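Heads up: the structure comes next, in structure tokens.
Then we have chain A:
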Amino acid sequence: MMPELGKYAVSVMSAYGVTVVLLVGIVAQSLWRAARVRRALEAQEQRTGAHNG
Partner candidate 1 sequence: MSIWEYANPKKFMQTSAWALPWFTGLAAITLVTGLVWGFFFTPEAANFGTTVKIIYIHVPSAMMAINIWVMMLVTSLIWLIRRHHVSALAAKAAAPVGLVMTLIALFTGAIWGQPMWGTWWEWDPRLTSFLILGLFYLGYIALWQAIDNPDTAADLTGVLCLVGSVFALLSRYAVNFWNQGLHQGASLSVDKQENVSDVYWYPLLFCIAGFILLFIVLVLVRTRTEVRSRRLKALEARERLA
Partner candidate 2 sequence: MIALLLRDLRLAVRAGGGFGLSLAFFLIVTVLVPFGVGPEGGTLARIAPGILWVGALLACLLSLDRIYALDFEDGSLDLLATAPIPMEAVVSVKALAHWLTTGLPLVLAAPVFGVLLHLPGPAYFWLVISLAVGTPALSVLGAFGAALTVGLKRGGLLLSLLVLPLYVPTLIFGAELIARGSAGGATATPLLMLAGITAATVALVPFAAAAAIRVNLR
């Protein structure tokens, strides 16, 4: 299944590795903050009785 990467295996794998880590990182950060802010806003709206949009 794995392609034969030859002498550059380390380079190619680490490049893909770094990319995947960084992309997963930004996606996870975005989702985590999205969830946190959404919960905080819902709590605030319930407390103040403001209507949502």
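Operating definition for what follows: contacts are C-beta pairs under 8 Å (C-beta built on N, C-alpha and C of every residue); 3 or more make two chains touch, one makes a residue touch a chain; residues count from 1.
With respect to how the candidates were assembled, all candidates are chains of the complex that A comes from, given by their letters.
All figures in this text were calculated on a predicted structure; none of them were measured in a lab.
Screening 1 or 2 for touch with chain A: in this complex the touching candidate is 1. Residue ranges on chain A touching candidate 1, taken from their complex, read 1, 3-9, 11-12, 14-16, 18-19, 22-23, 25-27, 29-31, 33-34, 37-38, 40-41, 44-45, 47-48, 50, 53.
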